[in-house]
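To start, the structure under review is shown below, and the notes come after it.
Excluded from the complex is one protein chain; the other protein chains are retained at their positions.
Showing subunit A:
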Amino acid sequence: MALEYLEQEPWRFLISSATVIFLVLNIAAVLTLAERKVSAYIQLRYGPNRVGPRGLLQPAADVVKLFIKENVSPGRADRWVFLAAPIAMFLPAAAVWLVIPFGPGMVVADLNIGLVYFFAITSIGALGVIMAGYGSRSNFSLLGALRGAGQMISYEVPLILSLLGVAMLTGSLSMVDIVEYQAGGFWNWIIWPQLPMFLAFFVSGLAEVKRIPFDLPEGESEIVGGFMIEYSGMTWALIQASEFASMAVMSAVASTLFLGGWQPPLPFLDLGVFNWLWLGIKTTLLIFVFQWIRWTLPRLRMDQLMDLGWKILVPVTILWLFVTAGAMLVI
């Protein structure tokens, strides 16, 4: 039977990887429309509503337009670095999906160090930003790259610290185990004992994916796009897609680690094979929060951003680690 092939190793891996890549690209496309629609409703507008019913085909039109556009690279640019940077930014955003469990048994690679893999892969994103800014050889993109490097490296620290509590509670670094730990209903989700950690993770996640109020590397009002100022056509689209994909990744990881992943909120809502719908709903809600913040708040300044990261998030997460450890000893 065809389904038995799916259980066998090379086929299973190839098919599931292809599914994930397909998913990532489509998520990025759908999110461009979602972003525009959400922003439009927040801003008393309609948003795109011409291409297809209710503007649903707008992403397709955008992609076609971007493919047709010429791919300009500045004459002074370091061509290889310049062209490799969007790929270096996009691949990490896609690769994290490999360890996220979509349902019982529905995971591409059940790594026993899933969390560490997540940290390692997201750190590569900073490399892409530096490559893009440095390869463009423009003052604006250089400033953007420096900001991006400083910001993403600083916010790795609270990001990692905020997930240590999860690892301590579950006693495992595997995403599958962490989701299993949260089975049984929404009161078992890790968000409740780890609420400050969840908030810290969310804030550093915002900074990690360079969204307002932490979109300093782009800084559209002073350095006009920052590291991506020189990109056009498909390379620019790839950078945009990687930003949207990493936003989706952050939301998916947050819902996997803190909100129970594919576990239904109440036991009788178990959908069996379709439990991935729960992960989808939780991720969508978090993505909406990302967008809601994006279209509401102004941007922080670099020094204030660093203050927030090092003086508030890091102490809070370390403090809550001690609280968690103490509570685990006592209980």
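Worth a mention:
Note that contacts are C-beta pairs under 8 Å (C-beta built on N, C-alpha and C of every residue); 3 or more make two chains touch, one makes a residue touch a chain; residues count from 1.
Here is the rule we use: contacts and distances are computed from a predicted model.
Look at the chain that isn't drawn here: its UniProt entry, checked against "Glutamate/aspartate import permease protein GltK", "Methionine ABC transporter ATP-binding protein", "NADH-quinone oxidoreductase subunit D" or "Electron transport complex protein RnfE", names it "NADH-quinone oxidoreductase subunit D".
Contact with the chain that does not appear here is found for just one residue of A:Arg12, A:Arg45, A:Arg79 or A:Lys311, A:Arg45. Contact with the chain that does not appear here is found for just one residue of A:Val72, A:Leu195, A:Leu266 or A:Leu297, A:Leu297.
When the whole complex is considered, the residue among A:Ala109, A:Val224 or A:Val273 that touches the unshown chain is A:Val224. Residue A:Leu143 is the one among A:Ile130, A:Leu143 or A:Met197 that touches the chain missing from this view. With the whole complex as reference, residues 39, 42-45, 139-140, 143, 147, 212-213, 215-216, 219-224, 295-304 of subunit A touch the missing chain.
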